[in-house]
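Provided herewith is a single structure, encoded as structure tokens, for subsequent inquiry.
Yeah, one chain of the complex is gone here, protein chain that is, but the others are all in their spots.
What follows is chain A.
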Amino acid sequence: MGDGGRGSAGKPAWLQQYDLMGKIGEGTYGLVFLARSKLQSNRGKFIAIKKFKQSKDGDGVSPTAIREIMLLREISHENVVKLVNVHINHADMSLYLAFDYAEHDLYEIIRHHREKLNHPINQYTVKSLLWQLLNGLNYLHSNWIIHRDLKPSNILVMGEGDEQGVVKIADFGLARIYQSPLKPLSENGVVVTIWYRAPELLLGAKHYTSAVDMWAVGCIFAELLTLKPLFQGVEVKNPPNPFQLDQLDKIFKVLGHPTPEKWPTLVNLPHWQNDQQHIQGKKYDNPGLNNVVHLPLKSPAYDLLSKMLEYDPRKRLTAAQALEHEYFRIDPIPGRNTLVTSQPGEKIVLYPARPVDGSTDFEGSTSVQPSQPVSSGNLVSGGVPPGSIMNQRPVPRQMAGNIPRMPVPNVGSFGIGPQAVMGNMNPGGIPIQRGASAQAHQQQLRRKDLGAGMQNPGYPPQQKSRRF
């Protein structure tokens, strides 16, 4: 793996083995590209390439990249994203991780159902997605790896091919081996989404256990059922590592307050003691988890979900236990291709492919294409500006053999603004931070959606905290 040799044109030789198709995402660490392999062994295969820039502090390869490579080099499982290569460009000291490309992710699948189809994800798909997610997680946990940042955008689903509909857990930038106790991410100044954060962490627990991943799986399970994030707290940004009271409130509203009787170590958690009046003061009419997710109290699905959302991390179901749950033994039985359906009459849902911005090269610079005079230069820093060139890959995938490098003309002026385009972007294996302008647009959109005056109507831009 790896090769740093330089080709004749001063470009690294390894570049020759790819046809670069364009950018599919970006984050604080760099960009993500879609490419096709030209190698004999892998010809035509789609590869997602995550580029790490030199860290800004002048300290070489970012520690996140090092940890991700370190873990990915050790693990191999059908439900974990596969690192196929690592490349180095010595000239600009950048590092590239090449992954098997996954066309879909749970974030986009859920969004497609919520915004386009207006109907829930079929039961077989939900169950199969959940089973495979747990299967991959069980592998990680039995190898003493905690993911620590599970969320829908990090759960990928393969598009057409041998592995169609197979779930891949991605983004190991925050994952850790926990032979020794792990300190909270916040102490390293890392920001992660709070919606999937376990209550013990919100209450100030000092160390991570694998149970934090199971809480996140519970949240994701509920989201697959309802198409809405289960606990959408408003994140407190300041000071660093703040107490996320609103997120806890959202949890308590649905699950009721935790009690020291049911969760004995609760009394040791810093925020439970220090912020008692905030946390323990409020009383909620407990609407019940079953009402929120619309499941009968006696159903196996509800039983499984409630055991994943157990307050006490020690009592919370483990991935291994979850895989044995009755829910997976009753019809529909989970399968390998999550995207097909078991019901003969049911329509197969075609999920949209990720948009590819064909105007950005590996250096991250934007090439001005003659056919598109409005191409802009601030693509990297500011998201996709209106009128930028987007290569739309055709769906279904078998047509991808001759991807048109034709720009979609004037996407901006047709009202498919950058928010629409960027909003659909997520790299293969890689959760991304959307461009700043795209975020702004989404927030505007949300404000429009707010019309009815609801507190939390839309789907807050999860991508705020997406990184890679």
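In the analysis below, a contact is a pair of C-beta atoms (placed from the backbone, for glycine too) under 8 Å apart; a residue touches a chain by one contact, two chains touch by 3 or more; residues count from 1.
Keep this in mind: contacts and distances are computed from a predicted model.
K.L.:
The complex has one chain missing from view, so what does its UniProt entry call it, picking from "IBH1 transcription factor", "tRNA (adenine(58)-N(1))-methyltransferase non-catalytic subunit TRM6", "Ribosomal protein S16" or "Cyclin-C1-1"?
P.N.:
Its record in UniProt gives the absent chain the protein name "Cyclin-C1-1".
K.L.:
With respect to the chain omitted from the figure, which of A:His90, A:Lys262, A:His294 or A:Lys315 is a touching residue?
P.N.:
Of these options, the touching residue for the absent chain is A:His90.
K.L.:
Out of A:Gly58, A:Pro240 or A:Pro296, point to the residue that touches the absent chain in the complete complex.
P.N.:
Of the listed residues, the one touching the omitted chain is A:Gly58.
K.L.:
Among A:Lys38, A:Arg73 or A:Arg329, which one is in touch with the chain left out?
P.N.:
A:Arg73
K.L.:
Write the list of chain A residues that the hidden chain touches.
P.N.:
Contact residues on chain A toward the absent chain are 1-4, 54, 58-61, 63, 66-67, 69-71, 73-75, 86, 88, 90, 93, 95, 142-145, 176-177, 179.
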